[in-house]
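Note that this complex is displayed minus one protein chain, with the remaining chains in position.
Chain lettering (A, B and C) follows the sequence in which the chains are written, and residue indices restart at 1 in each chain.
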């Protein structure tokens, strides 16, 4: 249990390629996997690893996020000492581009980092969704006497070519990071950074202070990449399943992958449970005429129609003779009698009335904005 | 118990005349009375009146405020349903002027107000410090079939002349508000608005919506004052002790008034206890050479020197032969051996070392900024 | 401690021995129900939804499971700084302690607890009934009719009336007579075991009853008749809606099946009256492409590869490919292997029915098992029905 590590979740993550889904919320608050939001995964990984002091650099204000987090009770982080801190941000508007100006917010919350009691700090974003225990990385960090340990996922060079908007790096034989690229168009490396960094808390404070005073604005570039030669930065491999949610298409594809039993098993159970805000919904109800195959269904749903290859979030209603295929229906969505949707993403509270039809393409699903009635 | 009322705390309150005290924090987070922050009074009045759903319109981001509130546990407002909501704000920088642009934040949080379950909404700021139960005003509101009930404190016209930066109004014989002035230089009225408004929640939503769509920016002016003729607005008198904290001088004077036993008794006990964040400090310790008179002393303080007519917050240390007169020493302040302060306000974590002296004037106390070492 | 207008006391000590293997290690109120709940979730959620936030839960049989389930009451939003939920096992004095002698004795033994809150009214509830009820309306009626006690009643079919405690009332719903299981009922208004008392009145009757040697210290049998005899004002509060005492394996099974019709009498999906429960922290369930699920409730964390019809699956249940589960209740983390057949059965927590096994079929009995007479096959906790075993209807499999 990493009692000596504090967690910092950096939500300055670009969300340009998410269309309507991020209109009302930051990336971290995107609903995922039927009942979660992206941030639940990193939060759960932190607490399952024994981290009990977690600060969230929130990159702007969002009621979606603060409502979701509330007191931190769901993650057992409503504490007197330590616990969960939603740190204020001076960011306004959406995070864009490859080099978000996150250092300003790091700097304005330096007090919090300074006054924390743990020796180490573990940083992470919210978009690298996986089920990981950080203990192995921690012991690797100690053993290597590293200044910074950064986690990565190894790809074949063919796979790596298809990635975009990511940070890649190369390591020497001993694991030391020797080259790093942020958002390359053509990458020369095969190690995808999970954007999770472990380091001494004092080093973090020094790096932020030094970078800001030299005009730095972006943490990854100015605190990490620029110090590849000065600091001992090591890479630690993560071998589990990674769902990196960096575009709408990716979001859709990774959602559908959850229907594979092995992936479902790994992402939800491999190293501990994933916690989220409890909604107290009754179990899902399958009515007399329900026909459901290859789907993920959350509590509170009531199904009388047909559902295949789809994800139904909490409280979704599928009426009689309705048909839902290859679609994601978020919380409280409703598919009216006889309505048909295919390759569609319904944001929260979307309703399609009786007999209506919507069809997108698998490589370009239609997104319907929150609260729409069709 | 006002179970059918939601509370809204509007922190768009001008704090131009507070000098260094509001540099790091909004008005609502100013430490007051030895262990509280201003917002504790309105929060406690709300819960003591039975209100369990409270939204805070936070007027910008402040770690001082969000740290203080945390989960709302201290006020028993860490709930699954209802509870305490720190609503996000799009305000940047300090609130200034007589007509703050609070309507933008009201409007962007309209969803929260709309989806609340209570029939009525009670609005308040944080700067009218008092100990009040709202039940009488509530029954008055029902009895009068009022659209809006606004609370006031009656002053003599001589007293009223000396007020500044306040909202005043006149009522007809039946209590109906007939004239209203916001920040008049010379007031013609004698009723000081406590800036506490009770109304139907749906009316509040309509007022906000209607005002914003007509270019309104300020709640008091555009939603209340402009509707004096259209709506039945009634005034309800508050007869208790009111400490309206609207300038540094006022803050200092009202702090000193707490040393009067009757006022101490009223402000802390009249209609219920005042809750705040618990710091788990030991009782105050008076050492062998302590000489303390006419002072308010919080837990965690250790006194070996002389203290008179002063307020010591939690964890203050007064060393031997030190002398503290007519001063306010906030949390963790330290007065070194032989040091002397008179007519001084120490913000948090201020330390004056051995033998140093600081003296202000009673009508212009010296303010020492947070964290200073002298 | 601030005083509270009304304190609720839930009688949750029942052993529920007619629930057989289901209550071997659990008090009746802790028995799982309806795909994710436990029976006590219903009165606890009713309390919270009715605005009553000070609740004593009186335990005695297997108190630890109930204590650890209720914890600090977070699930029902009853983790309060003042009030909240208190688990109250029988109190042991220096001279010893014993189980409550009856429902009235249970409250009598906890007079000190109740007095801590200085309430005007006390609401007495059973921990083993399934229903949704707004107690605040009942409390309002109690106040309006200036009653000393108000008893919730429900109309039962005349032919069943003799199984209940029947209230005979005057036209204004004042109770004039109470008959426990009358042979010839004059009325069909049955007591639901839900009482509002004005506390000072109840207190004095409890104190009087406690010293009686002949009393059985029961609300229905003793306190109510004594109050009638004492000319106190007792009123009936009529409740209309679903209400079920799940005291036997059959009624427990029926109450679960009642949830499965397309329009059940007990609506668990009403956002204004949620039934709260401890969340199991499980992901949404997966339905494979080989699965078929109809007329069923399926909870989080389940993996369904086979066929499920008219059944209730609790969290984390696994149904293998080709398996057929019908008219059954499958408790948390149980697994049904590939091609297994399960008919009208209750499968206990973490039990495993291995591939090809058949339960509730009218075929030969291959495994030693005691018998049950409801047509229901009941498998206890943590048991394994080995592959290809066949078990007839009415069997009961449990660990001794």
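Here is the rule we use: a contact is a pair of C-beta atoms (placed from the backbone, for glycine too) under 8 Å apart; a residue touches a chain by one contact, two chains touch by 3 or more.
None of the values given here were measured: they were computed from a predicted structure.
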Neighbouring displayed chains - absent chain, whole complex: A, B, C
Touch criterion as defined above, residue of B:1, B:172, B:278 or B:362 at the omitted chain: B:278
Touching the absent chain when the full complex is considered, from B:172, B:291, B:354 or B:373: B:291
For chain A, the residues touching the chain missing from this view: 3, 73, 76, 79-81
Chain C residues that touch the omitted chain in the full complex: 1, 60-61, 63-64, 67-68, 71-74, 79-81, 84, 86, 89-92, 94, 96-99, 112-113, 116
For chain B, residues in touch with the removed chain: 33-35, 73, 258-259, 261, 264, 268, 273-275, 278, 280-300, 302, 304, 308, 311-313
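Here is the rule we go by: only the chains that are shown with their structure count from here on.
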Farthest chain relative to chain B (centres taken as mean CA coordinates): C
Identifier of the chain whose CA centre is least distant from the whole-structure CA centre: A
By number of C-beta contact pairs, the top two chains: A-C
Separation of mean Cα positions, chain C and chain B [Å, integer]: 48
Inter-centroid spacing, chain B versus chain A (mean Cα positions, whole Å): 39
Residues within chain B bordering two or more other chains: 73, 80
Chain C: positions in contact with at least two other chains: 276
